[in-house]
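One protein chain is absent from this view; the other protein chains keep their places.
Let's turn to chain A:
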Amino acid sequence: MSTTIETSATSLLRFATAGSVDDGKSTLVGRLLHDSKSVLADQLEAVEHASRRRGQEAPDLALLTDGLRAEREQGITIDVAYRYFATARRRFILADTPGHVQYTRNMVTGASTAELAVVLVDARNGVVEQTRRHAAVAALLRVPHVVLAVNKMDLVEYAEPVFAAIAEEFTAYAASLGVKDVVAVPISALAGDNVVEPSAHMDWYGGPTLLEHLETVPVGSDPSIEPARFPVQYVIRPQTEENPDYRGYAGQLASGVLRVGDTVTVLPSGHTSTVAGIDALGAETDIAWAPQSVTVRLADDIDISRGDLIAAGPAPVPTKDIEATVCHLNERPLTVGAKVLLKHTTRTVRALVKEISYRIDIDSLEQRSGAEGLKVNDIGHVVLRTAEPLALDDYTDNRRTGSFLLIDPADGTTLTAGMAGEAFDTVSTNDAPDEEDWV
């Protein structure tokens, strides 16, 4: 039994793709799926059949990914879709985000769970406004790794200087946003160069193919250097004959490591206790780390319920005043004075939008003050007041305990994605009133 487990103990990489309409993103995704042999005969047959019916000669790989009736009818991608493929070394979950009109919202959605973002550029056009926007969103969402895929190299005679200039410009821009890890790969998604197979046309390129990089990039953070954060999801109390006194706090470690014997603080109450036991889905263990789902037992009988945070190491100070960078997701604008619900980890509280400090022009990264509301796809900075104190980390420090949603209390609509703290490490300020009519 153990041999099978070891050979199947591959890791999991969640990544997102970003690219504007004509950059060839669907072709790239189709190529990754097709060349990694993740497209099976019946799926290919369906695509060939549909392509023929539309009068196309070659199978249109984009039909592999456009799943909805309206998408196929209009030939566009409407919504984020998730794709799955595997190689011998790794399993992949790809958040395939459309480059169409609503790109900011969709890319934010895809990037929120991604450990890597592939930004696609057309080699003929180089770094354009869209590219900067994609880099900015990846930086904003703190996606740890960014890959610049310079596509359509076949249309620029596979020329190294073209690639080098684009790679240099992009890397400098990404660095200014605080993105530390950028890898640039020259590809042709259509011809298959450097996507899965190394290119025969670009001897000058000594780096990995796109897939090779995806297979080898380190995944997961190092939990041993992070403070432990354990949002309590559910209290487990069997009250049975075998377990009359069992009281365990079920949850998923958002960061760090917990060991039996660790001193912990329960927030927002501030009570301290010691970890008496850890149950890893039915089996006792003495250590657990992010992102494992476990059940924690404490030495002291203190009042803990869903929404509380068990923390070790330096703990956040619970507060009712929250400053955050947000991306507004809904057609209804977010306005000052709006009463909303705020969902943070496992806790949902009432909240008031006190102030919209500024809106960020995602292309120039300038802060534009004087905003009264945020429209769909806008990114801005807000001040919120909550009805109960919340233990938030800065999103910079912790993507899980630093993120939240704003929800419309009337109908439950998800309005806004929030990240506690400032957006970027370095931003320019422009206090001139916004000239656009966007309120």
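The working rule: a contact is a pair of C-beta atoms (placed from the backbone, for glycine too) under 8 Å apart; a residue touches a chain by one contact, two chains touch by 3 or more; residues count from 1.
By our rule, contacts and distances are computed from a predicted model.
Enquirer: Since a chain is absent, check the UniProt entry for it and pick the matching name: "Two-component system response regulator", "Putative gas vesicle synthesis protein GvpL", "Sulfate adenylyltransferase subunit 2" or "Branched-chain amino acid ABC transporter permease".
Expert: "Sulfate adenylyltransferase subunit 2"
Enquirer: Among A:T10, A:Q56 or A:T272, which residue is in touch with the absent chain?
Expert: Touching the chain that is not displayed is residue A:T10.
Enquirer: In the whole complex, not just what's shown, which of A:G55, A:P161, A:G206 or A:G282 touches the removed chain?
Expert: That would be A:G282, which touches the missing chain.
Enquirer: Among A:A18, A:A189 or A:V257, which residue is in touch with the absent chain?
Expert: Missing-chain contact among the listed residues: A:V257.
Enquirer: Touching the missing chain, which residues of chain A?
Expert: Here the touching residues of chain A are 4-6, 8-12, 40-43, 46, 50, 64-70, 72, 78-84, 86, 90-91, 93, 105-106, 108-109, 112-113, 218-220, 222-224, 233-234, 236-238, 240, 242-243, 246, 250-252, 257, 279-283, 285, 287, 289, 291-293, 295, 306, 329, 341, 343, 345-346, 399-400, 403-405, 407, 411-414, 417.
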